[in-house]
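Below is a structure I'd like to ask you about.
With one protein chain removed, the remaining protein chains of the complex are shown where they sit.
Coming up: chain A.
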Amino acid sequence: MEIAINDRSRTAGLRKKGFFRKGIVYLLLLIILVVTILPFVWMLSASLKNQATIFQHSMQLIPKDPIWSNYSDVWHKVPFATFYWNTIKVTFLSTAGSLISASLAAYAFAKLKFPGSNKLFLLYLATMMIPGQAIMIPQFTTMKHLHLVNSHWALILLHLFNPYGVFLLRQFFVQLPGDLNESARIDGCSELGIFARIILPLAKPALVTLGIFSLLWSWNDFLQPLIYLSKEKLYTIQMGIRYFQQLNGTDYPLIMAATTMSLIPIIIIYLFAQRYFIEGIAVTGTKG
């Protein structure tokens, strides 16, 4: 009897302790969530205020009279639609291109035998270590020779050949069983046929992961457009919002509206594909 009572009070105590611990975990999770999200919430709220209210009541997160016209003003005051279109174009072409070039090379490294294969692969790995900024000057002069300065092709070309993508896809292709290739070869299928009809469909998750990364890099890139593009009509969205900041140095509500609109596509894509984002990041960190 005594034991039973003791036991009951002990489990109650444990449950209480677990409850308490869970409460603390939630509290911490919430605090971090607020710190993470607050700047975005503030951006949204500031984009609906005017220059006076933005700082008078800077922590009033739900503005009294939201000024929706800030959003349309952005499109009138700078060629925002052009910036948007330019970014969509550059992002699409460089993502599609880098998927093609990386998957072709990855297939060669994973499934084809050729002399120098290992050494070339090491070279790819080594170039992953070179910081982009260390070579941006000769890249610029090369583009100048190719007459590609002030053209979107410069951005697309620089983005197209990323050794990281080759590495990521190779790791995935290697795991695919080799007898698939063998039997297709015996049936008289060409290498390109095997690649396109067997390997690529199987590699969808890896391709999606690389595609998302590539898209993100391209959309968020600021330094390359800054170097290569000096004509306003060629600007990408990241340059566009910065340009807007310079033009309207003090007009915070409009700048915040422009920034919000620059983030929307990425956030939508992220919410749809966050599983791939997070898995991709996790894979690079733990198996790198």
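Here is the rule we go by: a contact is a pair of C-beta atoms (placed from the backbone, for glycine too) under 8 Å apart; a residue touches a chain by one contact, two chains touch by 3 or more; residues count from 1.
Quick note on the criterion: contacts and distances are computed from a predicted model.
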Complex member absent from the view - protein name from UniProt, among "Aerotolerance regulator N-terminal domain-containing protein", "Sugar ABC transporter permease", "SO2930 family diheme c-type cytochrome" or "Molybdate-binding protein ModA": "Sugar ABC transporter permease"
Residue among A:Ile67, A:Val208 or A:Ile227 touching the omitted chain: A:Ile227
Given A:Ile67, A:Ile88, A:Met136 or A:Ile198, the one touching the chain that is not displayed: A:Met136
Positions on chain A where the hidden chain makes contact: 22, 25-26, 28-29, 32-33, 35-40, 42-43, 46, 55-56, 58-59, 100-102, 104-105, 107-109, 112-115, 117, 120, 123-124, 127, 129-142, 144, 157-158, 160-161, 163, 166, 191, 195, 216, 219-220, 222-223, 226-227, 238, 241-242, 245, 252, 255-256, 259, 262-263, 266-267, 270-271, 274, 277-278, 281-286, 288
